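Here's a structure for you.
Of the protein chains in this complex, all but one are displayed in their positions.
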(Lines give C-alpha, C1' and ligand atoms only; values in the text may rest on other atoms or scores of the structure.)
Protein backbone atom coordinates (compact mmCIF):
# COMPACT_ATOMS: atom_id res chain seq x y z
CA UNK A 1 0.00 0.00 0.00
CA UNK A 2 1.73 3.17 -1.18
CA UNK A 3 0.35 6.47 -0.03
CA UNK A 4 2.16 9.72 -0.48
CA UNK A 5 0.85 13.05 0.75
CA UNK A 6 3.14 15.92 -0.17
CA UNK A 7 3.25 19.55 0.76
CA UNK A 8 2.97 22.26 -1.82
CA UNK A 9 6.39 23.59 -0.78
CA UNK A 10 7.92 20.40 -2.11
CA UNK A 11 6.56 21.13 -5.55
CA UNK A 12 9.13 20.69 -8.30
CA UNK A 13 9.57 22.82 -11.37
CA UNK A 14 9.04 20.60 -14.41
CA UNK A 15 11.01 22.88 -16.73
CA UNK A 16 14.05 21.26 -18.30
CA UNK A 17 15.27 24.20 -20.34
CA UNK A 18 18.91 24.80 -19.41
CA UNK A 19 20.84 27.71 -20.92
CA UNK A 20 18.13 27.96 -23.44
CA UNK A 21 16.97 31.31 -24.74
CA UNK A 22 13.23 31.34 -24.97
CA UNK A 23 11.90 32.92 -28.15
CA UNK A 24 9.91 36.14 -28.11
CA UNK A 25 6.31 35.51 -27.31
CA UNK A 26 3.73 37.74 -28.92
CA UNK A 27 0.54 38.61 -27.13
CA UNK A 28 -2.81 39.35 -28.79
CA UNK A 29 -2.84 42.86 -30.24
CA UNK A 30 0.94 43.20 -30.26
CA UNK A 31 2.45 44.70 -33.41
CA UNK A 32 4.58 42.18 -35.29
CA UNK A 33 5.69 44.26 -38.22
CA UNK A 34 4.58 46.73 -40.85
CA UNK A 35 2.14 45.14 -43.21
CA UNK A 36 3.65 46.26 -46.53
CA UNK A 37 5.80 43.41 -47.66
CA UNK A 38 4.47 40.54 -45.59
CA UNK A 39 1.52 38.22 -45.95
CA UNK A 40 -0.97 37.60 -43.20
CA UNK A 41 -0.97 34.00 -41.86
CA UNK A 42 -2.81 32.17 -39.10
CA UNK A 43 -2.96 33.86 -35.72
CA UNK A 44 -2.51 37.38 -37.09
CA UNK A 45 -4.68 40.23 -38.25
CA UNK A 46 -4.13 43.53 -39.99
CA UNK A 47 -4.93 46.93 -38.53
CA UNK A 48 -3.82 50.47 -39.43
CA UNK A 49 -1.20 49.12 -41.77
CA UNK A 50 0.38 46.94 -39.11
CA UNK A 51 0.38 43.20 -38.81
CA UNK A 52 -0.70 42.23 -35.30
CA UNK A 53 -0.84 38.99 -33.39
CA UNK A 54 -4.26 37.60 -32.48
CA UNK A 55 -3.04 34.80 -30.23
CA UNK A 56 -0.34 34.38 -27.62
CA UNK A 57 2.47 32.47 -29.22
CA UNK A 58 5.67 32.44 -31.20
CA UNK A 59 6.23 33.89 -34.65
CA UNK A 60 6.82 31.64 -37.59
CA UNK A 61 7.97 32.96 -40.91
CA UNK A 62 7.99 31.15 -44.20
CA UNK A 63 9.35 33.51 -46.88
CA UNK A 64 6.86 36.36 -46.75
CA UNK A 65 4.17 34.59 -44.82
CA UNK A 66 4.04 35.45 -41.15
CA UNK A 67 1.96 33.43 -38.75
CA UNK A 68 1.83 33.18 -34.98
CA UNK A 69 1.60 29.71 -33.54
CA UNK A 70 -0.27 29.63 -30.23
CA UNK A 71 1.40 27.92 -27.29
CA UNK A 72 -1.58 25.84 -26.46
CA UNK A 73 -4.35 25.09 -28.87
CA UNK A 74 -6.67 22.47 -30.07
CA UNK A 75 -5.63 20.45 -33.04
CA UNK A 76 -5.58 22.14 -36.43
CA UNK A 77 -5.77 19.38 -38.96
CA UNK A 78 -3.82 19.17 -42.18
CA UNK A 79 -4.35 16.76 -45.04
CA UNK A 80 -2.32 13.59 -44.61
CA UNK A 81 -2.03 13.81 -40.83
CA UNK A 82 -2.33 10.63 -38.83
CA UNK A 83 -4.86 11.01 -36.05
CA UNK A 84 -6.27 8.89 -33.26
CA UNK A 85 -9.89 9.63 -32.47
CA UNK A 86 -12.87 8.43 -30.54
CA UNK A 87 -16.30 7.83 -32.08
CA UNK A 88 -18.84 10.11 -30.43
CA UNK A 89 -21.91 9.56 -32.58
CA UNK A 90 -23.24 7.23 -35.24
CA UNK A 91 -25.23 9.07 -37.90
CA UNK A 92 -26.63 8.35 -41.34
CA UNK A 93 -23.75 7.10 -43.47
CA UNK A 94 -21.19 8.75 -41.23
CA UNK A 95 -19.54 8.65 -37.85
CA UNK A 96 -18.67 11.67 -35.79
CA UNK A 97 -15.19 11.45 -34.32
CA UNK A 98 -13.63 13.40 -31.47
CA UNK A 99 -10.12 14.27 -32.62
CA UNK A 100 -9.34 17.08 -30.18
CA UNK A 101 -10.00 19.69 -32.89
CA UNK A 102 -12.50 22.50 -32.52
CA UNK A 103 -15.27 20.70 -34.35
CA UNK A 104 -16.02 17.03 -34.44
CA UNK A 105 -14.47 15.25 -37.39
CA UNK A 106 -16.41 13.12 -39.84
CA UNK A 107 -15.68 9.61 -40.99
CA UNK A 108 -17.89 8.70 -43.94
CA UNK A 109 -19.09 5.17 -44.41
CA UNK A 110 -17.66 5.40 -47.92
CA UNK A 111 -14.17 6.15 -46.64
CA UNK A 112 -13.69 3.03 -44.59
CA UNK A 113 -12.62 -0.40 -45.73
CA UNK A 114 -15.42 -2.75 -44.91
CA UNK A 115 -14.65 -6.36 -44.11
CA UNK A 116 -14.49 -8.34 -47.32
CA UNK A 117 -12.10 -6.36 -49.42
CA UNK A 118 -11.76 -2.97 -50.97
CA UNK A 119 -13.91 -3.58 -53.97
CA UNK A 120 -16.97 -4.48 -51.99
CA UNK A 121 -20.07 -2.53 -52.83
CA UNK A 122 -21.71 -0.64 -50.05
CA UNK A 123 -25.34 -1.50 -49.75
CA UNK A 124 -28.22 -0.32 -47.62
CA UNK A 125 -27.55 -3.13 -45.22
CA UNK A 126 -24.16 -1.69 -44.39
CA UNK A 127 -25.87 1.46 -43.23
CA UNK A 128 -27.86 -0.52 -40.73
CA UNK A 129 -24.77 -2.38 -39.68
CA UNK A 130 -22.75 0.76 -38.96
CA UNK A 131 -22.95 0.36 -35.22
CA UNK A 132 -21.61 -3.17 -35.62
CA UNK A 133 -18.42 -1.83 -37.16
CA UNK A 134 -17.85 1.18 -34.96
CA UNK A 135 -19.94 2.30 -32.04
CA UNK A 136 -19.84 5.18 -29.60
CA UNK A 137 -16.67 5.16 -27.55
CA UNK A 138 -14.58 3.12 -29.99
CA UNK A 139 -11.11 4.35 -30.81
CA UNK A 140 -9.78 4.50 -34.35
CA UNK A 141 -6.63 5.52 -36.10
CA UNK A 142 -7.21 7.38 -39.34
CA UNK A 143 -5.76 9.81 -41.81
CA UNK A 144 -7.07 13.30 -42.55
CA UNK A 145 -8.57 13.22 -46.01
CA UNK A 146 -9.85 16.74 -46.29
CA UNK A 147 -10.12 19.94 -44.30
CA UNK A 148 -13.39 21.79 -44.73
CA UNK A 149 -13.67 25.56 -44.81
CA UNK A 150 -14.99 25.68 -41.24
CA UNK A 151 -11.96 23.75 -40.04
CA UNK A 152 -13.71 20.44 -39.54
CA UNK A 153 -11.93 17.39 -40.80
CA UNK A 154 -13.02 14.42 -42.79
CA UNK A 155 -11.08 11.25 -42.16
CA UNK A 156 -10.48 8.01 -43.97
CA UNK A 157 -9.24 4.60 -42.94
CA UNK A 158 -8.67 3.20 -46.42
CA UNK A 159 -5.45 1.50 -45.63
CA UNK A 160 -4.78 -1.61 -43.66
CA UNK A 161 -2.74 0.25 -41.10
CA UNK A 162 -5.72 2.34 -40.03
CA UNK A 163 -8.91 1.18 -38.36
CA UNK A 164 -10.35 0.24 -35.05
CA UNK A 165 -7.92 0.00 -32.14
CA UNK A 166 -7.94 -2.97 -29.82
CA UNK A 167 -6.44 -3.31 -26.34
CA UNK A 168 -4.07 -0.62 -25.16
CA UNK A 169 -3.83 2.76 -23.50
CA UNK A 170 -4.68 6.21 -24.79
CA UNK A 171 -2.60 9.15 -23.58
CA UNK A 172 -3.66 12.70 -24.33
CA UNK A 173 -1.10 15.49 -24.71
CA UNK A 174 -1.05 18.90 -26.40
CA UNK A 175 -1.01 18.48 -30.19
CA UNK A 176 1.93 20.90 -30.48
CA UNK A 177 4.14 18.45 -28.57
CA UNK A 178 3.92 15.83 -31.31
CA UNK A 179 6.82 16.17 -33.71
CA UNK A 180 5.84 15.78 -37.32
CA UNK A 181 7.77 13.01 -38.99
CA UNK A 182 7.60 10.63 -41.91
CA UNK A 183 5.86 7.95 -39.97
CA UNK A 184 3.73 8.14 -36.88
CA UNK A 185 3.42 4.38 -36.47
CA UNK A 186 6.35 2.99 -34.57
CA UNK A 187 7.21 -0.53 -33.52
CA UNK A 188 9.54 0.33 -30.69
CA UNK A 189 12.48 -2.03 -30.07
CA UNK A 190 11.08 -2.63 -26.57
CA UNK A 191 8.40 -4.74 -28.18
CA UNK A 192 5.52 -2.29 -28.14
CA UNK A 193 3.72 -0.43 -30.91
CA UNK A 194 2.88 3.20 -30.59
CA UNK A 195 0.80 5.56 -32.71
CA UNK A 196 1.65 9.23 -32.26
CA UNK A 197 -1.48 10.92 -33.53
CA UNK A 198 -0.83 14.42 -34.85
CA UNK A 199 -3.81 15.52 -32.81
CA UNK A 200 -2.06 14.78 -29.53
CA UNK A 201 -3.71 11.43 -28.88
CA UNK A 202 -1.11 8.74 -28.42
CA UNK A 203 -2.00 5.10 -28.57
CA UNK A 204 0.23 2.53 -26.88
CA UNK A 205 -0.53 -1.10 -27.55
CA UNK A 206 1.04 -4.54 -27.78
CA UNK A 207 2.93 -5.09 -31.07
CA UNK A 208 0.63 -5.13 -34.07
CA UNK A 209 1.23 -8.38 -35.93
CA UNK A 210 1.78 -8.55 -39.64
CA UNK A 211 -0.86 -6.69 -41.47
CA UNK A 212 -2.45 -9.71 -43.06
CA UNK A 213 -4.48 -10.50 -39.96
CA UNK A 214 -5.75 -7.01 -39.97
CA UNK A 215 -8.71 -7.38 -42.32
CA UNK A 216 -10.30 -3.99 -42.54
CA UNK A 217 -9.56 -3.52 -38.88
CA UNK A 218 -12.92 -4.03 -37.21
CA UNK A 219 -11.94 -6.85 -34.94
CA UNK A 220 -11.14 -6.40 -31.30
CA UNK A 221 -9.63 -9.26 -29.47
CA UNK A 222 -11.23 -9.11 -26.04
CA UNK A 223 -10.20 -12.58 -24.93
CA UNK A 224 -6.48 -12.09 -25.28
CA UNK A 225 -4.75 -11.33 -21.99
CA UNK A 226 -1.71 -9.11 -22.47
CA UNK A 227 1.26 -10.75 -20.74
CA UNK A 228 2.66 -9.06 -17.67
CA UNK A 229 5.96 -7.99 -19.28
CA UNK A 230 4.21 -6.20 -22.14
CA UNK A 231 1.81 -4.62 -19.71
CA UNK A 232 4.70 -3.26 -17.65
CA UNK A 233 6.34 -1.83 -20.75
CA UNK A 234 3.08 -0.17 -21.78
CA UNK A 235 2.65 1.32 -18.32
CA UNK A 236 6.23 2.57 -18.29
CA UNK A 237 5.86 4.14 -21.74
CA UNK A 238 2.65 5.81 -20.66
CA UNK A 239 4.26 7.35 -17.59
CA UNK A 240 7.35 8.39 -19.58
CA UNK A 241 5.25 10.15 -22.20
CA UNK A 242 3.36 11.99 -19.46
CA UNK A 243 6.66 12.97 -17.84
CA UNK A 244 7.97 14.37 -21.13
CA UNK A 245 4.68 16.14 -21.81
CA UNK A 246 4.73 17.71 -18.37
CA UNK A 247 8.15 19.16 -19.13
CA UNK A 248 6.89 20.34 -22.52
CA UNK A 249 9.29 18.22 -24.52
CA UNK A 250 8.70 17.15 -28.10
CA UNK A 251 7.47 13.62 -28.51
CA UNK A 252 8.89 11.37 -31.22
CA UNK A 253 10.26 7.87 -31.32
CA UNK A 254 13.80 8.75 -30.19
CA UNK A 255 12.78 10.97 -27.29
CA UNK A 256 10.29 8.42 -26.05
CA UNK A 257 12.83 5.64 -26.33
CA UNK A 258 15.46 7.68 -24.48
CA UNK A 259 12.99 8.48 -21.73
CA UNK A 260 12.12 4.81 -21.50
CA UNK A 261 15.78 3.86 -21.06
CA UNK A 262 16.39 6.63 -18.54
CA UNK A 263 13.37 5.59 -16.53
CA UNK A 264 14.53 2.04 -15.97
CA UNK A 265 16.08 2.94 -12.62
CA UNK A 266 12.60 3.62 -11.28
CA UNK A 267 9.73 1.21 -10.89
CA UNK A 268 6.71 2.00 -13.05
CA UNK A 269 4.62 3.35 -10.19
CA UNK A 270 7.50 5.52 -8.96
CA UNK A 271 7.23 7.38 -12.25
CA UNK A 272 4.06 9.01 -10.92
CA UNK A 273 6.10 10.94 -8.34
CA UNK A 274 6.92 14.44 -9.61
CA UNK A 275 10.64 14.27 -8.76
CA UNK A 276 11.24 11.15 -10.79
CA UNK A 277 9.15 12.53 -13.66
CA UNK A 278 11.37 15.62 -13.85
CA UNK A 279 14.48 13.50 -13.47
CA UNK A 280 13.51 11.34 -16.43
CA UNK A 281 12.71 14.40 -18.53
CA UNK A 282 16.02 16.01 -17.55
CA UNK A 283 18.15 13.01 -18.46
CA UNK A 284 16.26 12.61 -21.72
CA UNK A 285 16.84 16.24 -22.61
CA UNK A 286 20.50 15.79 -21.77
CA UNK A 287 20.86 12.83 -24.10
CA UNK A 288 19.06 14.62 -26.89
CA UNK A 289 21.39 17.60 -26.50
CA UNK A 290 24.41 15.31 -26.68
CA UNK A 291 23.05 13.71 -29.82
CA UNK A 292 22.52 17.08 -31.46
CA UNK A 293 25.98 18.34 -30.52
CA UNK A 294 27.72 15.32 -32.04
CA UNK B 1 -33.30 28.24 0.05
CA UNK B 2 -35.88 28.72 -2.65
CA UNK B 3 -39.31 29.53 -1.28
CA UNK B 4 -42.42 28.02 -2.75
CA UNK B 5 -44.77 30.96 -2.82
CA UNK B 6 -47.79 29.03 -3.93
CA UNK B 7 -48.05 27.56 -0.50
CA UNK B 8 -48.72 29.22 2.79
CA UNK B 9 -45.87 28.21 4.98
CA UNK B 10 -45.79 28.10 8.72
CA UNK B 11 -43.28 30.23 10.57
CA UNK B 12 -39.93 28.51 10.39
CA UNK B 13 -38.68 29.23 13.86
CA UNK B 14 -41.02 27.16 15.93
CA UNK B 15 -40.00 24.48 18.36
CA UNK B 16 -41.72 21.28 19.24
CA UNK B 17 -43.48 21.43 22.60
CA UNK B 18 -41.97 18.11 23.64
CA UNK B 19 -38.75 19.92 24.43
CA UNK B 20 -40.46 21.73 27.28
CA UNK B 21 -42.10 18.72 28.84
CA UNK B 22 -40.29 16.89 31.55
CA UNK B 23 -39.29 13.68 29.85
CA UNK B 24 -37.20 10.88 31.20
CA UNK B 25 -33.48 11.50 30.99
CA UNK B 26 -31.65 9.99 28.11
CA UNK B 27 -29.76 7.53 30.30
CA UNK B 28 -32.99 6.36 31.78
CA UNK B 29 -34.47 5.75 28.36
CA UNK B 30 -31.42 3.82 27.23
CA UNK B 31 -31.75 1.49 30.18
CA UNK B 32 -35.24 0.62 29.07
CA UNK B 33 -33.90 -0.04 25.62
CA UNK B 34 -33.92 -3.77 26.19
CA UNK B 35 -35.10 -5.02 29.56
CA UNK B 36 -33.74 -7.92 31.53
CA UNK B 37 -35.96 -10.53 29.93
CA UNK B 38 -34.56 -9.60 26.51
CA UNK B 39 -37.75 -7.86 25.42
CA UNK B 40 -38.04 -4.44 23.81
CA UNK B 41 -40.58 -1.84 24.95
CA UNK B 42 -43.12 -3.12 22.42
CA UNK B 43 -42.60 -6.72 23.52
CA UNK B 44 -40.45 -7.85 20.62
CA UNK B 45 -37.22 -9.77 20.85
CA UNK B 46 -34.06 -8.14 19.58
CA UNK B 47 -34.06 -10.05 16.30
CA UNK B 48 -37.77 -9.85 15.71
CA UNK B 49 -39.16 -7.82 12.83
CA UNK B 50 -42.45 -6.05 13.25
CA UNK B 51 -45.54 -7.41 11.50
CA UNK B 52 -45.80 -6.30 7.91
CA UNK B 53 -48.98 -5.50 6.02
CA UNK B 54 -48.81 -5.22 2.25
CA UNK B 55 -51.35 -3.99 -0.24
CA UNK B 56 -50.96 -3.44 -3.95
CA UNK B 57 -52.80 -1.27 -6.45
CA UNK B 58 -53.63 1.44 -3.96
CA UNK B 59 -53.16 4.33 -6.39
CA UNK B 60 -55.36 3.75 -9.41
CA UNK B 61 -53.70 6.42 -11.56
CA UNK B 62 -50.22 4.98 -11.16
CA UNK B 63 -48.86 2.13 -13.20
CA UNK B 64 -47.89 0.30 -10.07
CA UNK B 65 -48.26 1.12 -6.42
CA UNK B 66 -47.83 -0.45 -3.04
CA UNK B 67 -48.75 0.35 0.52
CA UNK B 68 -46.72 -1.05 3.36
CA UNK B 69 -47.24 -1.03 7.09
CA UNK B 70 -44.45 -2.05 9.38
CA UNK B 71 -45.83 -1.68 12.85
CA UNK B 72 -46.92 1.92 12.91
CA UNK B 73 -44.74 2.97 9.98
CA UNK B 74 -46.87 3.55 6.92
CA UNK B 75 -45.51 4.23 3.44
CA UNK B 76 -47.14 4.57 0.02
CA UNK B 77 -45.00 4.11 -3.09
CA UNK B 78 -46.21 4.72 -6.61
CA UNK B 79 -44.40 4.01 -9.86
CA UNK B 80 -45.26 5.70 -13.14
CA UNK B 81 -44.75 4.74 -16.78
CA UNK B 82 -41.34 5.25 -18.32
CA UNK B 83 -41.06 8.61 -20.01
CA UNK B 84 -38.32 10.44 -21.91
CA UNK B 85 -35.65 11.94 -19.70
CA UNK B 86 -36.40 15.65 -19.52
CA UNK B 87 -33.68 18.13 -20.55
CA UNK B 88 -31.41 15.50 -21.90
CA UNK B 89 -30.01 15.29 -25.39
CA UNK B 90 -27.33 12.61 -25.04
CA UNK B 91 -28.07 9.01 -25.78
CA UNK B 92 -28.09 6.99 -22.58
CA UNK B 93 -27.72 3.25 -22.82
CA UNK B 94 -29.28 2.61 -19.46
CA UNK B 95 -32.63 3.90 -18.39
CA UNK B 96 -32.74 6.15 -15.36
CA UNK B 97 -34.66 5.89 -12.13
CA UNK B 98 -35.98 8.99 -10.49
CA UNK B 99 -36.71 8.50 -6.80
CA UNK B 100 -38.39 10.91 -4.48
CA UNK B 101 -38.58 10.07 -0.81
CA UNK B 102 -40.81 12.40 1.17
CA UNK B 103 -42.12 12.57 4.70
CA UNK B 104 -45.69 13.85 4.87
CA UNK B 105 -45.79 17.09 6.92
CA UNK B 106 -47.59 15.36 9.78
CA UNK B 107 -45.69 12.08 9.72
CA UNK B 108 -43.06 12.87 12.35
CA UNK B 109 -43.19 14.49 15.79
CA UNK B 110 -41.79 17.62 14.23
CA UNK B 111 -43.68 19.08 11.29
CA UNK B 112 -41.97 18.55 7.94
CA UNK B 113 -41.92 21.17 5.22
CA UNK B 114 -43.25 20.52 1.75
CA UNK B 115 -39.87 21.05 0.23
CA UNK B 116 -37.47 18.11 0.36
CA UNK B 117 -34.87 18.74 3.03
CA UNK B 118 -31.36 17.33 2.85
CA UNK B 119 -32.24 14.22 4.86
CA UNK B 120 -35.00 13.37 2.43
CA UNK B 121 -32.73 14.04 -0.52
CA UNK B 122 -30.11 11.74 0.95
CA UNK B 123 -32.70 9.02 1.47
CA UNK B 124 -33.94 9.47 -2.10
CA UNK B 125 -30.40 8.90 -3.31
CA UNK B 126 -29.93 5.76 -1.21
CA UNK B 127 -33.24 4.47 -2.49
CA UNK B 128 -32.25 5.18 -6.08
CA UNK B 129 -28.87 3.46 -5.73
CA UNK B 130 -30.46 0.40 -4.15
CA UNK B 131 -33.18 0.06 -6.77
CA UNK B 132 -30.91 0.70 -9.75
CA UNK B 133 -29.24 -2.67 -9.59
CA UNK B 134 -32.55 -4.50 -9.29
CA UNK B 135 -34.08 -3.04 -12.44
CA UNK B 136 -33.08 -4.15 -15.96
CA UNK B 137 -32.25 -0.62 -16.95
CA UNK B 138 -30.87 -1.55 -20.36
CA UNK B 139 -34.40 -2.47 -21.47
CA UNK B 140 -35.59 1.11 -21.58
CA UNK B 141 -32.67 3.20 -22.84
CA UNK B 142 -33.16 6.96 -22.76
CA UNK B 143 -36.22 6.65 -20.54
CA UNK B 144 -36.75 7.27 -16.90
CA UNK B 145 -39.10 5.67 -14.42
CA UNK B 146 -40.47 7.86 -11.66
CA UNK B 147 -40.82 6.39 -8.20
CA UNK B 148 -42.43 8.38 -5.43
CA UNK B 149 -42.38 7.26 -1.83
CA UNK B 150 -44.50 9.09 0.72
CA UNK B 151 -44.23 8.34 4.39
CA UNK B 152 -47.60 8.77 6.09
CA UNK B 153 -46.43 7.85 9.54
CA UNK B 154 -42.90 7.54 10.76
CA UNK B 155 -42.20 4.99 13.42
CA UNK B 156 -38.69 4.08 12.40
CA UNK B 157 -37.24 2.04 9.53
CA UNK B 158 -39.02 4.17 6.96
CA UNK B 159 -36.37 3.92 4.31
CA UNK B 160 -36.21 0.14 4.34
CA UNK B 161 -40.00 -0.01 4.20
CA UNK B 162 -39.96 2.40 1.25
CA UNK B 163 -37.37 0.34 -0.64
CA UNK B 164 -39.31 -2.89 -0.10
CA UNK B 165 -42.54 -1.22 -1.19
CA UNK B 166 -40.83 0.34 -4.22
CA UNK B 167 -39.67 -3.13 -5.23
CA UNK B 168 -43.24 -4.40 -5.10
CA UNK B 169 -44.59 -1.37 -6.93
CA UNK B 170 -41.99 -1.78 -9.68
CA UNK B 171 -42.78 -5.46 -10.06
CA UNK B 172 -46.45 -4.68 -10.15
CA UNK B 173 -45.95 -1.95 -12.74
CA UNK B 174 -44.39 -4.53 -15.04
CA UNK B 175 -40.97 -2.89 -15.10
CA UNK B 176 -38.46 -5.63 -15.95
CA UNK B 177 -36.46 -6.58 -12.88
CA UNK B 178 -33.67 -9.04 -12.15
CA UNK B 179 -34.94 -9.96 -8.75
CA UNK B 180 -37.20 -9.01 -5.89
CA UNK B 181 -35.60 -6.37 -3.74
CA UNK B 182 -36.20 -6.17 -0.01
CA UNK B 183 -34.59 -4.06 2.65
CA UNK B 184 -34.21 -4.10 6.40
CA UNK B 185 -32.86 -1.75 9.01
CA UNK B 186 -30.70 -2.50 12.00
CA UNK B 187 -29.79 -0.44 15.03
CA UNK B 188 -26.81 -0.88 17.32
CA UNK B 189 -26.00 0.75 20.63
CA UNK B 190 -23.31 -0.30 23.04
CA UNK B 191 -23.36 -4.03 22.47
CA UNK B 192 -27.09 -4.43 22.11
CA UNK B 193 -28.62 -4.56 18.70
CA UNK B 194 -32.18 -4.34 17.49
CA UNK B 195 -33.66 -5.34 14.17
CA UNK B 196 -36.20 -3.01 12.61
CA UNK B 197 -35.86 -0.18 15.16
CA UNK B 198 -38.79 2.07 16.00
CA UNK B 199 -38.22 5.80 15.84
CA UNK B 200 -37.56 5.83 19.58
CA UNK B 201 -34.91 3.14 19.18
CA UNK B 202 -33.50 4.88 16.12
CA UNK B 203 -32.97 7.99 18.18
CA UNK B 204 -31.14 6.07 20.86
CA UNK B 205 -28.95 4.33 18.28
CA UNK B 206 -27.92 7.55 16.59
CA UNK B 207 -26.32 9.10 19.67
CA UNK B 208 -22.70 8.42 20.52
CA UNK B 209 -22.18 7.91 24.22
CA UNK B 210 -18.91 8.29 26.01
CA UNK B 211 -17.39 5.41 27.88
CA UNK B 212 -17.81 5.85 31.58
CA UNK B 213 -14.14 5.55 32.42
CA UNK B 214 -11.78 8.52 32.49
CA UNK B 215 -10.43 8.55 28.95
CA UNK B 216 -12.52 11.19 27.30
CA UNK B 217 -11.99 10.06 23.76
CA UNK B 218 -13.44 6.60 24.15
CA UNK B 219 -16.85 6.22 22.66
CA UNK B 220 -19.22 3.33 22.64
CA UNK B 221 -19.97 1.85 19.23
CA UNK B 222 -23.36 2.74 17.87
CA UNK B 223 -25.05 3.09 14.55
CA UNK B 224 -27.76 2.28 12.07
CA UNK B 225 -27.36 0.02 9.06
CA UNK B 226 -29.73 -0.23 6.13
CA UNK B 227 -29.30 -3.15 3.80
CA UNK B 228 -31.18 -4.07 0.67
CA UNK B 229 -30.75 -7.48 -0.89
CA UNK B 230 -31.56 -9.29 -4.09
CA UNK B 231 -32.45 -12.63 -2.62
CA UNK B 232 -32.06 -15.16 -5.43
CA UNK B 233 -28.85 -13.57 -6.73
CA UNK B 234 -27.44 -13.20 -3.21
CA UNK B 235 -26.33 -9.67 -4.04
CA UNK B 236 -26.28 -6.62 -1.84
CA UNK B 237 -27.86 -3.89 -3.92
CA UNK B 238 -27.72 -1.21 -1.28
CA UNK B 239 -25.73 -0.75 1.86
CA UNK B 240 -25.76 2.32 4.05
CA UNK B 241 -24.30 2.65 7.50
CA UNK B 242 -24.14 5.58 9.82
CA UNK B 243 -22.70 6.09 13.28
CA UNK B 244 -19.56 4.74 14.84
CA UNK B 245 -19.14 1.08 14.14
CA UNK B 246 -16.31 -1.38 14.38
CA UNK B 247 -15.75 -3.60 11.40
CA UNK B 248 -16.62 -6.63 13.50
CA UNK B 249 -19.99 -5.08 14.47
CA UNK B 250 -20.88 -4.72 10.81
CA UNK B 251 -19.72 -8.25 10.15
CA UNK B 252 -21.78 -9.74 12.96
CA UNK B 253 -24.91 -7.82 12.15
CA UNK B 254 -24.85 -8.79 8.51
CA UNK B 255 -26.33 -12.26 8.98
CA UNK B 256 -29.21 -10.97 11.06
CA UNK B 257 -30.19 -8.36 8.51
CA UNK B 258 -29.83 -10.59 5.49
CA UNK B 259 -32.02 -13.20 7.19
CA UNK B 260 -34.65 -10.53 7.78
CA UNK B 261 -34.56 -9.46 4.12
CA UNK B 262 -34.99 -13.09 3.09
CA UNK B 263 -38.08 -13.42 5.29
CA UNK B 264 -39.58 -10.27 3.84
CA UNK B 265 -38.78 -11.45 0.31
CA UNK B 266 -40.84 -14.59 0.84
CA UNK B 267 -43.73 -12.50 2.04
CA UNK B 268 -43.43 -10.21 -0.98
CA UNK B 269 -43.37 -13.16 -3.36
CA UNK B 270 -46.48 -14.63 -1.80
CA UNK B 271 -48.28 -11.34 -2.15
CA UNK B 272 -47.29 -10.82 -5.76
CA UNK B 273 -48.53 -14.28 -6.67
CA UNK B 274 -51.76 -13.67 -4.80
CA UNK B 275 -52.25 -10.46 -6.74
CA UNK B 276 -51.77 -12.23 -10.08
CA UNK B 277 -54.26 -14.93 -9.12
CA UNK B 278 -56.73 -12.29 -8.08
CA UNK B 279 -56.34 -10.50 -11.42
CA UNK B 280 -56.83 -13.73 -13.35
CA UNK B 281 -59.96 -14.58 -11.39
CA UNK B 282 -61.40 -11.12 -11.93
CA UNK B 283 -60.80 -11.39 -15.66
CA UNK B 284 -62.46 -14.80 -15.70
CA UNK B 285 -65.54 -13.44 -14.00
CA UNK B 286 -65.75 -10.60 -16.52
CA UNK B 287 -65.68 -13.04 -19.41
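Chains here go by letter, A and B, matching the order in which they are written, and residues are numbered from 1 within each.
Basically, a contact is a pair of C-beta atoms (placed from the backbone, for glycine too) under 8 Å apart; a residue touches a chain by one contact, two chains touch by 3 or more.
We adopt the following convention: contacts and distances are computed from a predicted model.
Among the names given as "Elongator complex protein 4", "Translation initiation factor eIF2B subunit beta", "Ribosomal RNA-processing protein 42" or "Peptidase S24/S26A/S26B/S26C", UniProt records the absent chain under the name "Ribosomal RNA-processing protein 42".
Across the entire complex, the residue among A:90, A:188, A:272 or A:288 in touch with the chain not shown is A:272.
The missing chain, though absent from the display, is touched by one residue of A:23, A:49 or A:137; that residue is A:137.
In the complete assembly, the contact with the undisplayed chain comes from B:258, out of B:57, B:142, B:200 or B:258. Take chain B: the residues that touch the chain left off the picture are 15-16, 19, 118, 121-122, 125-126, 129-130, 132-134, 206, 208, 210, 217, 219, 221-223, 230, 233-247, 250-251, 254, 258. Residues 1-11, 86, 135-139, 165-170, 220-222, 225-226, 228, 231-232, 234-236, 238-239, 267-269, 271-274 are the ones on chain A that touch the missing chain.
Rule of thumb we're sticking to: only the chains that are shown with their structure count from here on.
Each chain gets a centre from the mean of its Cα atoms; for chain A and chain B, those two points are 51 Å apart.
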